[in-house]
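Every protein chain except one is present and positioned as in the full complex.
Labels run A and B following the written order; every chain starts at residue 1.
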Amino acid sequence: MATTIFRAIEAKGGYYALLGVCGLFLLLGAFGYFQMEHHGHVITGMDNQMVWGMPHVIALFLIVAASGALNVASTASVFGKTIYKPLAPLSALLALALMAGGLAVLMLDLGRSDRMIIAATHFNFKSVFALNVFLYTGFFTIVGMYLWFMLERRMNRWSSAAGMAAFIWRLTLTTGTGSVFGFLIAREAYQSALLAPMFIVLSFAYGTALFLLTLAATCAAARRPLGGMVVQRLKNLLATFVAASLYFVAVFHLTNLYFTRNHGVEQFILVDGGIISGVFWIGQVVIGGALPLLLLLAPGTTLGRILVACAAIVVGGLAQMYVTIIGGQAWPLDLFPGYAASSSFFDGEIHNYAPSLVEMLLGLGGFAIAALIVIIALKVLRVLPEKLDDAALLPQPGE
Amino acid sequence: MSDHTRRKFLGAAGLTGLAGSGLAALAPGVHLISLAAAHANGASSKVRWGMLVDTTRCASGCNACVTACATENAIQPGTGRPAQSSQWIRKIELNEFKTGRALSLPMMCQHCEQPPCVDVCPTGASFKRADGIVLVDRHICIGCRYCMMACPYKARSFVHEPLTEQNPEVPRGKGCVESCTLCVQRIDKGQQPACVEACTKNGRSAMLFGDLNDPASEIAKRIATTPTSQVRADLRLNPGVRYQGI
Partner (left out) sequence: MRSNTFGWLLATAIAAFSSVTWAEVPVPKPAVTIENPGECVAPLEVIRRTHMDLLKHQRDKTLRYGEHGAKIKLNGCIDCHASKKTGSVLGSQENFCQGCHAYVAVKLDCFECHQPKNGMVKSAGAKP
């Protein structure tokens, strides 16, 4: 273990092809952004009823997953599981990359994205968004330092402390992300403090799934052996996270169902919501929950099966964000309980949303940014160990 | 606003005076007096502007307040979907589920004492003036739409496309969030909001505007003697707009 050798991956034809594909998606994302910047949000599917759309679904998924991608590093540094130590740098790198991708989408979707400097100079500290500005920038600083301490041998002795700081910081960060919705008193689909811990558990699942996908893909592409043991252990961890996510989702909806005034919105999300209910049951619960649990817990796991489960968790994560963000806005505000309301401003109506191409491109651009950061860093930094087979990862005597 | 900028400003006023001609020589004095006068004319925390809507006088299908608002604030339908157009004030038609009782009323920014939009705004662009008017400072609004998520009255709109035909006194533009300003540009001149004026002119007089803090004002007297209600009073935001007959 003490002799883990980290080496940059070698760039061959396939590497540059992948770089090119991601670069293309980055360009398409930039195209989407400049279209929105030039014409305004009039060319998106968003409107005054559906004020946050697909860019927010993707951005928040990436930001929540970023926090969870740090799981492996935290398990190594904070909880002392040395088997994960060789994987910790990749874990921190993925966390930074996902955060960068998510934040880019979030900020480029602003009505006045040209005024980014104002978001960094004017603060209203009562706002969860303003706090998040600090939480996100702090995340880059702390996880960045953590990664540096792990990669720079002279700084190695500080890496545990940095890992602990990163661990506390990312829990706070995801609490902040969940609270963006938790504090919206008027929206019946939210207004629950449960959203903060729920987002933390969801982040564990999304981040670990994306980490496993990244790890397996990198090891296969760089022809580095990946041991079955570490994958097996991560698989068990992932199954726990998925089960806990399902538990939180169930408790969240059961709590809402306890309050009679929330029956309407719950009926909408769970039963009558058309595409929203479909995305909830098929996307979030079946694909994102039941299917991966089955794949992960059934006897005789293979790497392929685990990766399918991971992909399903990612799809389920996007579905969860869709239901939370789009579903929550689709349900109209009830200004006059006990009355049927109608107006030119769509009072009392279920709001519809159909994302346009430009906002999808902007969102996919966020994935491209994250992928590009990982791909380039793997080449220029020594992030990935030469060997990740069982023999290399097993604790050596005397450790 | 720092003292530093203020000093620079006064310095500029002084320079104006030193510059020359007889007219300009008067400038520093005039300037300082006008500044002092402006201070006295500013929004005062002794005042709380508010509105009382008598729904029993408001007619279903009458849109005079909405039209007057659109004219005053130069709000036109956008080129996109109707759902993307700004609406600072709208008429809501209500039907009670149990009884079928129908009523009609105008809904706009309720100018809360504890506005959720101000709480959630990351930059401080959403703010409440000393006299209770809730406004958006478009100079520092970044268009995040968090306030639109937070407003319980659905009072805010996002400008989805470039605009050109603004009223010079009501700047509006692409990428910022906006809502009813109570016609602050008129209030500061001692006039009534355009919707209230139009409602009176139309013979309805369903809307009454005034200072809730002044016991002698008509609105304060009416609120003290007639039962009125606030929309979503359960949220305890203490809106400045009250309704009668709901």
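Just so we're on the same page, a contact is a pair of C-beta atoms (placed from the backbone, for glycine too) under 8 Å apart; a residue touches a chain by one contact, two chains touch by 3 or more.
Quick caveat: nothing in here was measured; it's all calculated off a predicted structure.
Judged over the whole assembly, touch between the missing chain and the shown ones holds for B. Only one of B:Gln114, B:Asn167 or B:Ser229 touches the absent chain when the whole complex is considered: B:Asn167.
Note on the undisplayed chain: of the listed residues B:Val184, B:Leu208 or B:Leu237, the one touching it is B:Val184.
Set against the missing chain, the residues B:Val134, B:Cys176, B:Cys199 or B:Leu212 yield one that touches it, B:Cys176. With the whole complex as reference, residues 1, 5-6, 8-9, 12-13, 15-16, 19, 21, 23-24, 27, 30-31, 34-35, 37-39, 41-43, 71-72, 74, 127, 129-131, 135, 137-139, 162-163, 165-169, 171-176, 184-186, 188-189, 191 of chain B touch the missing chain.
In this text, only the chains that are shown with their structure count from here on.
Per-chain CA centroids place chain A at a distance of 39 Å from chain B.
By the touch rule above, chain A contacts chain B in their complex via residues 39-43, 46-52, 110-113, 115-116, 118-119, 122-124, 126-130, 132-133, 180, 183-187, 329, 333, 335-336, 338-347, 351.
Of all residues in chain B, those touching chain A in their complex are 66, 78-87, 90-98, 107, 116, 118-125, 140-146, 148-154, 156-162, 174-177, 231-232, 235, 246.
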